[in-house]
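What follows is a structure written as structure tokens; I'll ask about it next.
Note that one protein chain of the assembly has been removed; the remaining protein chains are unaltered in position.
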């Protein structure tokens, strides 16, 4: 995949269940934190300001997940984000978490831009759209 | 849908985010708890014994989720489970969470039966298979 | 203890860690849910309305916890709430979770009534104060 953002996260004790592997709802907490960090640090648009004072929501409309291999406490996951589609009011991401043995989990997530007053879809604010567009263009020409 | 198990759950303060609506990773905690209750109470097979002393795992292989409408603190969700497909080592469920305004979230989840020693797929144990088969047959003739 | 509210909760797979016992942050999620249910169902004051439209907060100011015995997946916990002290703007609770072998966890929690506009302390609203006073009186004369 052509990733536009990458970071690493270690699987914690608190992520794991009595089977000794990641309890799958914790993967979605990791996914949400990754998207938050990508927007704040990768795109340079403060997620806390966006969802706080600016009252712009980014709820998930659909999320398809394949769990390919198990992850255990202490494993390091390489987490990568790619833009699949950028619409007027929605954004589709492909995200992969990989371990030393290959792909662990793959997500296809559709996020919708909403107003937190009305919870209705609205166009992306100009700064976020510009940052997403730049990221998408950079992704195309920098295969990674 | 022809549900084989139904229960109700109230959306809690701790499920919700600063936007005042359910933080989506919490829906997956609800889903996991629902499947646990269905197996223990609906099918009569103790989930705690299954995953504890019996060392039978039921990890999720894939999970497709559509988020249709938002849920707020205090909302009551009707949660319904249906069997879509029962295989030799895997089980596909369709699960819906509905509010007073209709469908809120729909999940299609593939669970795989594994050994918790090896984390490899294995056939469902006989009692679980029998209970699943009975449930699937009852579902077919009792449209709900 | 003279409890004014009691309910039972089964320890879930998702509450437990790779050691097979409850991961302690999950006990605090259980505690928060218990207090929520006590206020809504025991006192008859909707917690969702209180913290939602009424903008009354009940944050925790201090919380002392003793973990006496471990809890495992599938265990049933009897959860009991008692009022230790009712002040003008604060409430002290003693909460116990017990299993078949006796006390598992004991909490002493100070909750403060706040405005969610300002996050500053304020007096309890009249209906909540009346319900708390009635509960405290009933607790005194009905040793349980």
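For the reader, a short list of remarks on this structure follows.
Chains here go by letter, A, B and C, matching the order in which they are written, and residues are numbered from 1 within each.
Simple rule for what comes next: contacts are C-beta pairs under 8 Å (C-beta built on N, C-alpha and C of every residue); 3 or more make two chains touch, one makes a residue touch a chain.
Here the structure is a predicted model, which means the values were calculated and not measured.
Residues 18-19, 21, 23-26, 28-29, 31-32, 51-52, 57, 59-67, 70, 116, 119 are the ones on chain C that touch the missing chain.
Touch with the hidden chain on the side of chain B covers residues 13-14, 16-20, 23, 25, 73. In the full complex, chain A touches the hidden chain at residues 10-14, 20, 29, 32-33, 36, 46-49, 51-52, 72-74.
The working rule: only the chains that are shown with their structure count from here on.
Put simply, the C-alpha centre of chain B and that of chain C have 28 angstrom between them.
One simple way to say how far apart two chains are is to compare their mean CA positions; for chain A and chain B this gives 25 Å. The set of chain A residues touching two or more other chains comprises 18, 23, 25.
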